[in-house]
Every structure is written in structure tokens, then in C-alpha cells.
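Before I ask anything, here is the structure I am working with.
With one protein chain removed, the remaining protein chains of the complex are shown where they sit.
The letters A, B and C name the chains in turn, as written, and every chain counts its residues from 1.
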Amino acid sequence: MKLEDLRKIREKAERELKLREGKARVKIVVGMGTSGIAAGAREVLKAFLDEIEKRNLQDVMVTQSGEKGLSSHEPVAEVWEEGKPVVVYGNLTPEIARKVIADHIVNGNPVTEYVIEVREA
Amino acid sequence: MTREEVLNKYGKSKDNLLYILHDIQDSNPRHYLTEEDLKEVAKWLELPYSYVHGVATFYSMFSLKPRGKYIIRVCESPTCHLMGASNIIIELVKSLGVGIGETTKDEIFTLELTSCIGVCGVAPAMMINSEVYGNLTSEKIAQIIDEKRRESK
Amino acid sequence: MTVPRMHVLLPFDPDTLLSGVKEFEKALLDELKKNNLEEEIKVLETGSIGVTGRGILMVVYPEGVYYANLKIADIPRLVGEHFVKGRPVKDLLLGEVPARFVKREKVGLVREQKRVVLENAGMIDPENIDEYIAVGGYEALEKVLSSMTPEEVIEEVKKSGLRGRGGAGFPTGLKWEFTRKAEGTEKYIICNADEGEPGTFKDRLIMEGDPHKLLEGMIIAGYAIGAQKGYIYVRGEYELSIRRMQKAIDDAYKYNILGKNVLGTNFTFDMEIKKGAGAYVCGEETALIESLEGKRGQPRNKPPYPVTHGLWMKPTSVNNVETLANVPSIIKNSADWYRSIGTEKCPGTKVFTILGHVVYPGLIEVEMGTTLRDIIFNYGGGIKDGKKFKGALVGGAAGVFLPEKFLDVKMDFDSLKEYKAVLGSGAILVMNEDTCMVDMLFSIIRFFKHESCGQCSPCRIGTYELYSLINKVRAGEAKESDLETMINLSEIMFKSSFCPLGQSLVMPVKSAIENFREEFVAHLDKNYQCEKCRR
Partner (left out) sequence: MAEMVKLFIDGKEVEVEKNSTILDAAKKAGSYIPTLCYHPDLSPTGACGVCVVEIEGSPTPKRSCCTPVSQGMKVTTNSKSLREIRKTIVQLLLSDHDVTCPTCSANEKCELQSLANYLGVDTNGLPAILERKPLDETSVSIVRDPNKCILCGRCVTVCSELQTVSAITIAERGFEAVVDTFFSQGLGNSSCVNCGQCTVFCPTGALSERSEIDMVWDALLDPDKVVVVQEAPSIRATLGEEFGMEVGTVTVGKMYAALRRLGFDVVFDTNFAADLTIMEEANELVERVKSGGPLPLITSCSPGWIKFMETFFPDLAKYVSTCKSPQQMFGTLSKTYFAEEAGIDPSKIVSVSIMPCTAKKFEARRPEMRDSGFQDVDYVLTTREFVRMLKSAGLDLKELPDERPDELMGMYTGAATIFGATGGVMEAAVRTAYWMITGKELENLDVTAVRGMAGIKEAELDINGLKVKVAVAHGLGNARELLTKVRKQIEETGKSEYAFIEIMACPGGCVGGGGQPKGSTFAMRARRGEGLYAEDKSLPLRRSHENPAIKRIYEKFLKKPGSGVSHKLLHTFYYKRCDLSGCTIESVTEKHANHH
């Protein structure tokens, strides 16, 4: 690969990141750093995936990120929706994760008691 | 991986020693290095036996004694200590019926202490093999131990 | 300067943000401008005022009236009626005045930070190289390879004022220059990722959350010093870091960001991970080199320094993860940009971990020079469960116990020196009023006793002597002279230990005993009850 190719990849990847790979309406990013995992992020991730499958939500994708430093709020997950601020959930459990899918993703009502931050996308 | 496979995976360069010891130990269900292991590694890297022994005993992650299927390593660094690691240790000693550095009779658990494992934000914490557990409480420990015990059967 | 006639507070919290407070603010400012009121009416963003479920909120002073459920459409009315004519708009008012309304900034880990090294951690998928590239990753490398000589890279880093984030604060550019100028053509760059300092996990966050950033910093460093190979020495306990770094390296090779003729240039660079096996002392650069060579991790004498006699006795630059992760941003945005952050002598940001008895334990990245008080009380949310602050151990296990009166210290390499304290790894362990300082010092001494490599007598025996002395204090069997012995011994260890490990204890021992002397003296009484020391 050459220097110019790097630029091409960047342009393409930027587009993809913005479009959420073109397919999904909602992206859920679960913090999968060691602290998150230590606090139970794996179970939370499983619950998200499971709930999405159960409800057959085709336009919701789940990805991972590293850790942001929010140890006291772990496990942490972010909800990205086109044209809306990013909603950051903290202190998640599998049960809350399922509630987030049901209330926020499906019905558009964020589960405010677990929102720790809302920020610009 | 067998010992020979591990050795063949790495070149005969001395700087691979730690990797080789890690891999051999990891492929032993009892998580330790035998006399034979150290001798074969020494021969492979053309190092004196004593040298390999010196290295293996320097690092706290290596053991020359057989250990349990699960190695529980409780962090006893200042942060975890402040957040109640001592109670966690007492709890584990009680529920496993072993002292620090010992293995349960059923060879399932070995209880060890470790320095900081870098999840201080969720202290007190511990590792079981390579998994990390944070925000520990008595209840959580009981639950984890139960689960592991079930898994091992 | 005009003093504003009115202050308008706009609470920013999850609720208001979701209701669109940002857009509301923008529209409000436009409206004020239109009416030439922007000098007279000052709009301020604030944190939560404890009101939820009421949409966009607004508080107007001097009257102190509260509005709720605001819409952009309400703005002309608000401006025309209230701000111009001085008549509050009744139908938009919040019925009740909130009971616990405190005017404050956002509190906690979500508070505004200055993220440079951690800008992507937790934001992108660390296992996807494209995501890194999408957020501007490898732009710095591109710039370096296409338009900068190694000397220019070193010059830029020197100009930026970047100092080693492993604790010692040595100028990074200078270290690179020494290595570049050292005799020989075979050179190495080693990333010290043996993060073992208790209370520290910044390097882990970078490796787990943004591994390519570190990789990019290392490749640039390798280019600058003239190395053909880089090693990342990661502590063996960091399984996930090792896995993610390995994935990043593999992907970088696939894109020819590593390997022969990097990105089609003449620069060739290889990278390998080495895994530690549980030894804190390997964080010391010469011990790390020994360990990397497959030996016991015992430090070497310095001089000669690694910059001339490092790995395989070849010129080697050993840099900390956080240090290297700063490099891409410096190259991308210029040294001047970097110098605009932090303090004059310590430019840039610093990652801190806030731990112990705070409301929000976690990790933040803020500008150098942020005060300890700010970090503990605003980012950490203060002391948990309404307890009182007692002290903070600042800088890791080799740090200093600071009492309340030192809370306003600025957190940078130089300011801390005035308090005989160190920035160290940036770990801040906060202790509440119930903490026993004797017990905490015991924990620290036990740590160093366990981690002493045993090579030199002052450290090997000294740590054990201190351990038996602190145990005497805990057990109520010590005399006041034992406290002096501890201080003296730690000072002798500082002066005569072979490496920084044995020198470390002087800080915690001296600061604990001197700053919390009464508590230590109380423990000398056989009848003293201390739950923490279990007596």
C-alpha cells in the first residue's frame, strides 16, 4: 500500500463511519475494556444481541469500543442514532440493556435514570 | 500445544524465553512448569539449566508447583486494599478452605495474591485465570466461585 | 467592559440535551444579537439543576425565575417580554422552585476534559483499523513520511515540550535525539507498556481503546531515531491489551504501515510485542530491557544509559505508552498547538486516575496544571457517602500522601516538586476520614517488599525491614524511635538503592509519617483501637 492509498481508505472509512455502514439506523457501542468486562460488559453485550435478535431488529447494529475511563459507570454503552445526540448509558446490567432496547431503541424514550451523558455525535 | 510445538513455534533466540515459558505453562492444565519443561527449554535455547530456573522463579506469573484449574489472583495493591481487598481475601480463604498460595484438595482452585491488575476504578478486583472481576463483594464472590465450581464439573 | 444586566443560565444535562438545548441556545443567542442585547444579557451553560422530565430549562437572574419546557418558538416572546420589558412570561414558568438547585458545572467523569491521547479511546472500535483511519489516524505518519526528515520530527517533538509520561518527565525529543546521535546503525524503539504502578491503567486504556494511536506514535519515533525495529513490552497480566495490540500490528502489516518499505517509502520498520510475566521492577527501563532479552528483570547500572547501550547494548529509546500516544497529535497539529495546552514548562495534557473514596472513580485526561481539588471534587465528584476528605496518595505507590491543605496544588511535573511530591503515573488515591494511614502505608510497603527484585541490599533488606517495622506499628509494639528509623531507613534506601524501585519508598514513608504523624503516634499506644489494623 502507498501513501495515496491511505488517503483513499480514509475517505471511504469516514463515509462508512458516518453512514454506519449504510445499513443500520441505530448503532449500540458497548465499552469492552478490561474494566467494563470486569464489571460485566460481556453479559450486557450478550443481552443487547439477544434482545435484538429476539425482536428481529434489522436496523440495529452492535459494536465494541475500548474503555473511556468511566470506571464507576461501567459497564457502559452508547446509543448512536442518525441526527441525534449520542446517549451514553452507564451501570448497565443485562436487564437494563433489554429495557434500553425496548424503551429507547424501539419506542424512542431514553431510559433516563441510566443516562450518564448526552453529547454531540 | 505440546512442549515441542511451543518450542518449534519460537526461534532459538534467548529473548523468546518468557514467551516460551508462558505458552508451556498455559498449555499445562495445572498451570505450572515442570523440571522437564525447564530442562527442555534450556536445551532448546542453549541456556544453562540454572539460568532458566533463575528466570522462571523471578516472575510471579510462573509457578514450579502444580496449581488448580482456576488460579484466583486477588489484587492486594493500595487501591484494592483501601476498597476492602482484605475482606475479599478473608472471604476467599474461608470459602475455599485454603491459604494464600495453596490449592484446593479437588485441584480446582489455587488462591494467590497479585499486584495491581489495572482495573482500580472497579476495586476491589481479582483475576481468575485471564478473566478480570471487579466491584467485588462477598455475594459476588460466592456467586463466581459457585459458577466456576459448576463449570469445572 | 460592560457588566451584564441579566444572567441567563441554561442547564445542560441529559434531559435538556435530548430536548435540544443546544439548538435552543443557538437560537437564543441569535435573537439576542438581533436585538443588540448580547452585551447586556449574558447566557451561561450550567450543569443539571436537579429538574428532570421538564424539557429545556432556563433560569434568569437577577430575578431568579425558572422556565421549563421551552421551545425555540418561545424565544421571541421571552426576549421581547422578559429581557426587553422586564416582564416574566408566566405561562412558561416552572411551577415550583427546585429544592436542591445548586449553580454548578457538570460534575463527574463526564465533565469537560481535554482529550488528546485518549481522544479515540472508548469512541472507536479498537479492532478496526479503518475506524482509526476514518478519525484521522495515520495522518501524522503520512505527513512524516511524505514531508519531514527524522531531524525535523525530533525538532518538532522537542519544540512541543513533550515530557516522558512514565513518571520521570524527561524531555522526549531530547531522548530521541540522543538515540539518533548515538553510534551505530542498529537501533531500537521500545514502548514501555509494563504498566504496573498501582492505581494506574492509562496505558491499558490506550492499548485497549486506541491501539493504532500507539502504533503510529511508535512508528514515527522509530523513523525519528533511525530504528528498524520496535518492541512493545506489555505486562503479562494485560491479556486484552496484548490481544488488541497484536491485532493492530497484524492489520498494520496488512496495510503496509509496518514492514518493508512502509507505505511505499524507503522506510522499513518492524514491530513485535513482548510479554512480561509479573514483575513491577520491569517498568524500570533497564530492567525492562533485561527482561526483553529473556533474563531476570534486574536493572542495570546507569550510566551507560539505554540511549547509547540499550537492547542488545545497542542505542535504544524507551518511551512510555502515554508519551508515544501524544506524538501523532503533535505532528498532526504542530508543536505550537501542543504548547497551547497545559502549562509553559509542562505542555500538553495528563491522564489521571481518580480512585478510592470518591463518588466517581475513573480516569480523566485534562490539561497539565489542573488542581488536585478540581480533579478530586469536580471530576471525582468529591468524597463518597458524605464523608470528609482525609488525604490523597498522589503519583502511585511511590507517591506522596497529601493532606487537605495541599489540595490546591497544580498537577504538573514542576508544581508538585514544590510540595516534595511527584506526578508519577498520575494516579490519585483518595482517602476519606475513616481511613487508617498506618494501614495504607503498610499496604504500600508490602507492595514494594513483594516487588523488590532483590539485586541490591538496600532495597532487598530495606523493604523487608520497613515491612517488619510497620507491622510493629500496626500491632502496637513500636516505639516513637521506630518511626524515625523508618524515615531514616527510607532515606538511606533513596540514596543507595540501585534503581528507582528502592528509592521509591522514601516518598510515601516520609509523607505518611510526617503529614499524619498524630495517627502514627496514636498507634504506638498499646490500647489504641484500630479496626483497619485489626486491633
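Keep in mind that, in the parts below, a residue touches a chain if its C-beta (ideal position, glycine included) is under 8 Å from a C-beta of that chain, and two chains touch if they have at least 3 such contacts.
Every value quoted in this text rests on a predicted model; they were computed, and no experiment measured them.
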item	value
Neighbouring shown chains of the undisplayed chain, as defined at the top	B, C
Selected residue (touches chain absent from view) among C:Ser241, C:Thr435 or C:Ser452	C:Ser452
Which of B:Leu38, B:Met61, B:Cys75 or B:Ile89 contacts the chain that the document leaves out	B:Leu38
Contact residue for the chain not shown (choose from C:Ser19, C:Asn378 or C:Thr463)	C:Thr463
Absent chain, residues of chain C that touch it	279, 296, 301, 303-304, 449-458, 460-465, 468-469, 472, 485, 488-489, 492, 494-498, 503
Contact footprint on chain B, counting only the chain that is left out	35, 38-39, 42-43, 46, 48-54, 57-58, 64
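To be clear about the criterion, only the chains that are shown with their structure count from here on.
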item	value
Chain located farthest away, centre of chain B as origin (C-alpha)	A
Euclidean distance of C-alpha centroids - chain A vs chain B, Å	33
Separation of chain B from chain C, taking each centre as the mean of its C-alpha atoms, in whole Å	29
Sequence positions of chain A contacting 2 or more other chains	34-35, 37, 69, 71-72
Per-residue overlap in chain B, given as positions that touch at least 2 other chains	118-122
Contact set on chain A toward chain C in their complex	1-3, 5-7, 9-10, 12-14, 16-17, 29, 31, 33-35, 37, 63-73, 76, 85, 87-88, 110, 112, 115-120
Contact footprint of chain B on chain A as seen in their complex	34-35, 37-39, 69, 71-72, 74
Contact footprint of chain C on chain B as seen in their complex	13-19, 21-22, 45, 54-55, 58-62, 76-79, 81-83, 114-123, 127, 130
